[in-house]
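Every protein chain but one is kept in place in this view of the complex.
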Amino acid sequence: IVTAPPNAKVKPPVKADVEVDLKGEYQLVSRAWKKEPTAVKIGDREIAEGKIFVIAGPCSVESREQILSAAKAVKEMGAHALRGGAFKPRTSPYSFQGLGEEGLKLLAEARSATGLPVVTEVMDGQDIPLVAKYADALQIGARNMQNFTLLKKLGKAGKPVLLKRGFGNTVDEWLAAAEYVALHGNGDVVLVERGIRTFDRTLRFTLDVGAIAYAKQATHLPVIGDPSHPAGDRRFVIPLALAILAAGADGLIVEVHPDPDKALSDAAQQLTFGQFGELMEKARALARALGKTLE
Amino acid sequence: IVTAPPNAKVKPPVKADVEVDLKGEYQLVSRAWKKEPTAVKIGDREIAEGKIFVIAGPCSVESREQILSAAKAVKEMGAHALRGGAFKPRTSPYSFQGLGEEGLKLLAEARSATGLPVVTEVMDGQDIPLVAKYADALQIGARNMQNFTLLKKLGKAGKPVLLKRGFGNTVDEWLAAAEYVALHGNGDVVLVERGIRTFDRTLRFTLDVGAIAYAKQATHLPVIGDPSHPAGDRRFVIPLALAILAAGADGLIVEVHPDPDKALSDAAQQLTFGQFGELMEKARALARALGKTLE
Amino acid sequence: IVTAPPNAKVKPPVKADVEVDLKGEYQLVSRAWKKEPTAVKIGDREIAEGKIFVIAGPCSVESREQILSAAKAVKEMGAHALRGGAFKPRTSPYSFQGLGEEGLKLLAEARSATGLPVVTEVMDGQDIPLVAKYADALQIGARNMQNFTLLKKLGKAGKPVLLKRGFGNTVDEWLAAAEYVALHGNGDVVLVERGIRTFDRTLRFTLDVGAIAYAKQATHLPVIGDPSHPAGDRRFVIPLALAILAAGADGLIVEVHPDPDKALSDAAQQLTFGQFGELMEKARALARALGKTLE
Partner (left out) sequence: IVTAPPNAKVKPPVKADVEVDLKGEYQLVSRAWKKEPTAVKIGDREIAEGKIFVIAGPCSVESREQILSAAKAVKEMGAHALRGGAFKPRTSPYSFQGLGEEGLKLLAEARSATGLPVVTEVMDGQDIPLVAKYADALQIGARNMQNFTLLKKLGKAGKPVLLKRGFGNTVDEWLAAAEYVALHGNGDVVLVERGIRTFDRTLRFTLDVGAIAYAKQATHLPVIGDPSHPAGDRRFVIPLALAILAAGADGLIVEVHPDPDKALSDAAQQLTFGQFGELMEKARALARALGKTLE
């Protein structure tokens, strides 16, 4: 999918074969440049328009038992991929920083056990080869959305990228960040809305469903939503997840933990297995009402 | 429904009959005080949990022909009440300020013609008797959400109140504003989320579906959403409307105009009749998926 | 100063005598329309460019002793006007709502005792005659900045207006609100920056010194700043006050209380007399450095 815009101010890495005339800060990812929606393959399954793709799993990989238990449970309830953090970006240096490569190995083991492809975060360009060795898709966290060196290196990562929107970034900046990845060689980018910072701190972040509605028209890339971080509290995850789908998103990424209250990070917002089952049931009904499938 | 909280710091207008011990700034409107949801009657129909209530009509009443045409169209497509502004709060004194009482009379005529109850804005306490003479429900605009003199007078208005959330106000302030109305004698308050101001101006306002999810748990009052003002552009009204319902709202208030591009206010965001018909169809499917009715 | 813009879309209350051609939502208050700065007289003294005007006093009038004590103290330390709220806009109906007319009488008594003109808030159009009977200037609170009915009535109030910026309002909306007052007959408007709502709640509000710098170029009206509400904590009032002046403001409005910890409202942010003395000393040095006077 990646070719170069003819009016790029920097030399593109690949040759142009399409004429575009856009004013904005992104071109390759624009619907004006490519009308039909792009499907991004994760493992052997696609995130694509018309089908709801669900990624679920714990915030952090904490132990072999925890990740295997979570993987089996979400698989059984219909998730299409497993999430779990091995490298964790934490506000304080005194918080749990993740298990690192040990966590990646446990994720790979969970994939073997369940068949679910694995999505996990990479925090730095130097870690891409390590993370790409174990993961099926590389997640870029909100705090790194404008880490441009990292974005450029993802162009050569050889794995699809889940690009979370920065909580202080506009929709245009998010699309321009995706453009960095695409322009440097990797068009397999999935956009993830996860809430922004606003004056209202009733919930942890303000989920911006308008950004989903807008992005679905502005770009051909898949757009999914994360209801867990804006909720910040598991009581609100299900309504936010349904709102994400109703606004037009192509999927969800949601935190689920075998015993949320004992989690080493994001304890308040992770769903129990029972709650995830309830979410999946409601999401299936909603998908049908929207003329989509969730299978 | 209105009785007084025992630990109110000011003398309540009515006698307390329930013991409460809340820390917050509101009590009468809290779910902790009253568990079962409150239904608010508008005309001869209720806004109530489990049923989707749709209010539709133009931003402003502009002419007899315009409001009658809009009323008939939205009635036919299934709306339950007619909206239309006669007193218009406008940022600039040089913008169209509404038809005033003439507009109220036209709304009443549209009610006679269609049977739809009428919802319209009141901007000042002194106008309550005039507006209440024609309207079935009084809308309080976002910019007046903390006009406390007005809120107190609404306690004696004798008509239900639609309280829009201020675009710079927290959810707690919104509920405390409802408490003013309830404490002064009028428990028939419907909360309306209509988008907040955030750093992202991609759309006109940021629709806060998290506020809907939270309010539905925090208060027993009905909560509805306005997709038109956050969208600011009719291309985004339908996905935002569906997200409002999926987040748990009890209804919608949406702008519809016979010829939006010629509207005297909010031209870009008003739906055509055709688009409103599409919205209603999708909303019905969604309501069923959510286990609710839209009839 | 008030005349009508020739391209106003509504009929202006007074006759036009100047040609203007502005694109914006305000005209009368624009520097493009009137180059020289406007001086607004409060009592027998002016708020005017080049001179720092200081308004000080308690958040609320609480008792005869309290307001007289505060008035004498701030007068002695160099304040030019006395502030104090008699009608209080409070988020919760259970908070202290002010002494009403009793408070106005006490303010008038404090004026008699000290010679300081009195600035106090009016919350509703119907109260303008009552408040104007006692006060030298009418303050419009942040929550009423877009109460357009009130703004229109202020055009006929016969007293200068201090217009606080709404915490959710843009600078252009603030100037358009001033335009309402001016267009309806009262050009004596002083703009007051008092902090806006942002994602950062470290202090109570985010003081927007950029708004002061911008407004000083965009309008000929005086612009002053309130350091107390953004600080929310008296430890930060002095640095914010100095930043307000350095950004170009024409004065300050600051909360001072004889015994802040016992205050019925805003206890944390009111200065002690000693702190106010320290502020005045630093403000005088700063005024000189800026080539202005504070006398």
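Going in written order, the chains are labelled A, B and C, and every chain counts its residues from 1.
Heads up, the rule we're going with is that a contact is a pair of C-beta atoms (placed from the backbone, for glycine too) under 8 Å apart; a residue touches a chain by one contact, two chains touch by 3 or more.
Keep in mind the model is a prediction, meaning the values are calculated, not measured.
**Student:** Which one touches the absent chain: A:S30, A:S60, A:T120 or A:N147?
**Tutor:** Of these options, the touching residue for the absent chain is A:N147.
**Student:** Considering the complete complex, identify which of A:E49, A:E109, A:E173 or A:D259 is in touch with the unshown chain.
**Tutor:** A:E173
**Student:** Please output the residues of chain A touching the missing chain, sorted low to high.
**Tutor:** 5, 7-10, 25-27, 89-97, 123-127, 143-144, 146-150, 166-169, 172-173, 176, 179-180, 183-184, 196-197, 199
**Student:** Would you write out the residues of chain C that touch the absent chain, in ascending order?
**Tutor:** 168, 170-172, 195-203, 206-214, 216-217, 230-231, 235-236, 239-240, 242-248, 282, 285-286, 288-290
**Student:** Which parts of chain B are in contact with the chain that was left out?
**Tutor:** Per the touch rule, chain B residues meeting the hidden chain are 168, 197-199, 201.
In the analysis below, only the chains that are shown with their structure count from here on.
**Student:** Which chain would you call central, comparing Cα centres to the global Cα centre?
**Tutor:** Located nearest the centre of all protein C-alpha atoms is chain B.
**Student:** Would you kindly tell me how far, in whole Å, the mean C-alpha position of chain C lies from that of chain B?
**Tutor:** Computed value for the inter-centroid distance: 33 Å.
**Student:** Mind pulling the residue numbers of chain C that touch at least two other chains?
**Tutor:** Residues 168, 197, 199 of chain C touch two or more partner chains.
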